[in-house]
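Would you mind keeping the following structure in view while I ask a few things?
Each chain you see keeps its place in the complex, though not every chain is here.
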């Protein structure tokens, strides 16, 4: 059965979630065909700083060259194949393979081989790219580093499409115009297929049902004992309560679809708050960018954006979620928090508190999402063949724009899925 | 039942006070294992904190994310959720069992006058036919330890705090 037969207009075959054959093809065609988020260049500020991760299941690292450029290289020694960059992060003026000491420059070029003379008569030589650490095609947008295994992929900015505006806005929100990764990275293991997670991310129907336990817990705890406005406790309560919005409010959020599976969710401009921490931040922004520009920046209220298939950004609280399929029923999600340079500590600490509350493995919110995903995965392991009636909101214009009650963004994801899985490389 | 590291504490920590403190720590674990959450919360001060750092080296919970960083209100939230009939994941019961080593009274915290006690532990959690093992060290700050000992801080450093985790629903 060709993979595209697994997807119909409004539904998918349960196999897309449970078949290892499908996952292998997804790794090769989707993750191997698209751009993938690798990291943020603030993680490697100094020359020689590197960060190891995976691209489509292959070990790679990004490293800062003395010129300031970021290189993304396969972590795979051309000699016998060892990982050359060790650990998760490090700094190296040049890279030395631990096994036989071949050395490479920071851009991957082979520098020296011990006892080089014994290679005489062979084809091994310095300068032949076959003996370099192979670079991936990579590009940096506003500090966000992407790479692809696909030489025919469009240019990054074109591929990002309207998602570029989200990354723009995130960056511009920093009074100094710069973001930096700070405060640590949560690594959460989900017991579900990677697509189950992406299909949840603009889902305004689920919170009232899935998050009942934390909503009712918060009702009980608050009864007659509201936390002080502006306190951490109040923020935590507000975060929980966001899941209690009624369907009308959810319907007022705009979800736009574009590009190869991407989408954004945005709301009306946040009302001007009288909270001193926010005010101080806004003043800093005005001071640096001018009132009109600050106003334009703050008027954009992106709740989140999916950059298909491996990144979801959450501009309002400066969160990144990076998605790694582990197996058909396990997905690793890394959650990073960005610091707005030029904003006060108090303002940035709210994003830390947000991460703790929403993205920690111990979050009383997330735990119920994870249970919903687990149940989807477990249900799809058996049961009947066709599921996922992604039919809600057929009237969304050309599927391009709808609300958080609409499932058009899922249909959009599966159009991209089908495109990649048919073997299209651009 | 409790070791005392700092010799200057020996006088203060009479055998009966040691036993009282050891029982306090024992109960703190036991009440979690037996699901008596109100009794558990009663062991803590009103300004208590339950903290599980992501990294043992992180200086604080403000500029760095934590696996848990909960004040009394957040602790109560978790407890209420654990009791809620529509906490979907809890349709399948979670059980835990903690095994702790002998606690060690380490020192007096200078800023608060609290007694600092550490205790190595291992906890097995059972959920949906699988068990997980958590291991590490508890660090307690005990307020008013001579007269009415209560826990002001429970800090949990997991040996694998940097590992990827599935959901952690219970206190550890």
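Note that the chains take the letters A and B in the order they are written out, and that residue 1 is the start of every chain.
In this section, a contact is a pair of C-beta atoms (placed from the backbone, for glycine too) under 8 Å apart; a residue touches a chain by one contact, two chains touch by 3 or more.
This structure is a prediction, so every number in the text was calculated from the model and none was measured.
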{"item": "Full-file chain stoichiometry, since only one instance of each kind is pictured", "value": "A x3, B x3"}
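Simple rule for what comes next: only the chains that are shown with their structure count from here on.
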{"item": "Length of the line joining the C-alpha centres of chain A and chain B, rounded to whole Å", "value": "33"}
{"item": "In the complex with chain A, residue positions of chain B that touch it", "value": "52, 54-55, 58, 61-69, 71, 73-74, 76-81, 84, 86-90, 162-169"}
{"item": "Chain B-facing residues of chain A, complex", "value": "182-191, 210, 212-214, 216-218, 220-221, 227, 232-233, 236, 240, 332, 337, 345, 348-349, 352, 355-356, 359-362, 364, 366-368, 370-372, 374-375"}
